[in-house]
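Note that one protein chain of the assembly has been removed; the remaining protein chains are unaltered in position.
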Amino acid sequence: MSTLLEVRDVAKSFGAFVALSGVSLQVDEGQSLGLVGPNGSGKTTLINVLSGVYKPTHGSVALRGRDVTGLAPHRLCALGMNRTFQVPRPLAGLTVAENIALVRPSRHGSADLDFDVLEFVGLARVAARRVSALTSGEQKLLDLARALAARPDVLFVDELGAGLNPSELDHVADLLRALRERGVALVVVEHLMGFLEQVVDQVVVLNAGTPIFEGTLRQAIADPRVIEIFLGTHA
Amino acid sequence: MRLFEYALVSGVLYGLFYGFIGVGLNLLFGVMRLVNLAHGDLVVWGGYLAYSLTTSAHVNPLWAIPLSIPLALVGGLILYLITVPRLRRAEDTETSSLILFFGVSQVLVALATMKYGTNQVTLPELGNPVMIFGQPYAASLVASAALAVPALALFYYYLYRTRLGLATRAVMANEEEAVASGVRVRRVATSAFVIGIAFAAAAGPLATFMLGGINPTTGGGLTITAFTIIIIGSLGNPLGTAAGGILYGLASSLTQAYAAPWTGMVPYALLLAVVLLRPSGLFGRRVRVA
Partner (left out) sequence: MPLVVVGAVLAAGPSLYNNLAFLTTLTIYILLAQGVNIVYGFTGYLPFGFVGFFGAGIYGSSLAIVYWHVGGYAAIGLGALTSVVAAVIVSPLLRLSGAYFALATLAASQALYFIVANESWTFGESGMSLPLLFSPTALYVLSVVAVVLTLVVVVYVRDSHFGLSLRAIRSDAVSAAMAGVNVVRTRTIAWLVAAALAGVAGALWALMTSAFYAETPFDLTISVYAIVFALFGGVRTVIGPVVGAVVLYSLYQYIGISNPQYFELIYGLLIVVLVLFLPGGLTSLVGGRGDRPAWWNRVVRRRSAPEVTP
């Protein structure tokens, strides 16, 4: 498999606060990578840097060997990178269908995403509704559908599972697995280990803005460094 | 050189007064993101109160200051109850409040025109000119500047030395976190609103002296100037507002001395320069860029 996304020595600070430092990782085509770590370890900041919301203070990001460091979100979207938001941000005031109609699909996409995204996530029946009339679970699905409509090759999924009930959670896990089969590379931030286990091959563990472990989820759970940061030194 | 000295001293005197005008506005904008475009008109109404006192009761116009405060507190509370709860629920509070208070401003201007007419109204001079560095300055000018100092000090005391002030600063910094820490935001908001309005009204007699008189349309320019000052001096920072006022006063009086036709452009040019080059103001770190 060839490398799709390569992150080299990325750092991000806000004033004196260092949110990320020395982050290097790579995602192969169609690979599914989990990103775990305690609250404040820099997972969402990393997603924000990778999706163009923030410019990194240092380091580089390359997509298919092309340098995309610091590009605006709409450029990254066109090149085949997209994301969901931890707190879903569908466009209020627009209908569900309009949220999808807005998206201009990437022409680079090699993943097999030529389908009706609303149908895929199960929102086709509420297509005419306004976003404000959706449940929070439906808003999360719409956020995912919006990201898919852009036909990304790599999708950053920021805590999609949080706040969902068990049946919604199963539905979302099914969706992510289906996407994997269709060749979409995933970077999944998640606290729910059971959920993560279903959708990722590898995990990277972040602590205080720096990766401290890379391997399978099973190895991660057994690693003493990982146990220490999750349970604290008193455990 | 004497012109330069004169411009410097009057710049500082005017600046203190402008700082006084700015603090009330700063409080409303800092706490609730309310853009009180009627601020200048409230100042003007404070001035009219002083005018009515001197013409009907023949007392010192400065008595209007203590008299206007309770009136402004009550009026401010009523205005607060009518407008703020609905505004806070609006889609875009900041812009909605700007439009709403513009409406309030129009009402105040219209009422002032009906009661006092469109002619300039002035207050009697307070006494003999005061000598500063060998040059005479009108007593009213010096008195107004001198009154602005304790007013700013009082504001500083409220914000940094009282519990309510602490809560106010917490809400300014981050409303959600303030709520989470048990700050009663509504109480803070209500008091910030009425205090802001009381400050505006109390500045009225001073404005009438400083500007050489008022008419119903004086308020609009005052509001813009006050906004310029609080943006220069950074939001939520009373010392910054005072410094912004002095900076503005100096820029304005130096322009008046050396390039008089352009004096009116000073607040606008300063405002543009600050929002484009340093939107967080000269004395703060908060950046507000879309």
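To keep things simple, chains are lettered A and B as they appear, and every chain counts its residues starting from 1.
As a working rule, a residue touches a chain if its C-beta (ideal position, glycine included) is under 8 Å from a C-beta of that chain, and two chains touch if they have at least 3 such contacts.
What you see is a predicted model; the values in this text were computed from it and never measured.
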{"item": "Touch criterion as defined above, residue of B:13, B:27, B:62 or B:87 at the omitted chain", "value": "B:87"}
{"item": "Sole contact to the chain not displayed, among B:3, B:59 or B:99", "value": "B:99"}
{"item": "Selected from A:134, A:150, A:169 or A:196 as touching the chain missing from the view", "value": "A:150"}
{"item": "Touching residues on chain B - with respect to the absent chain", "value": "29, 33, 35, 82-83, 86-87, 90-92, 94-96, 98-100, 102-111, 113-114, 220, 224, 227-228, 231, 261-262, 264-265, 267-269, 271-272, 275-276, 279, 288-290"}
{"item": "Residue ranges of chain A at the interface with the undisplayed chain", "value": "51-53, 72-74, 77-78, 82-83, 85, 89-94, 98-99, 101-106, 130, 146-147, 149-150"}
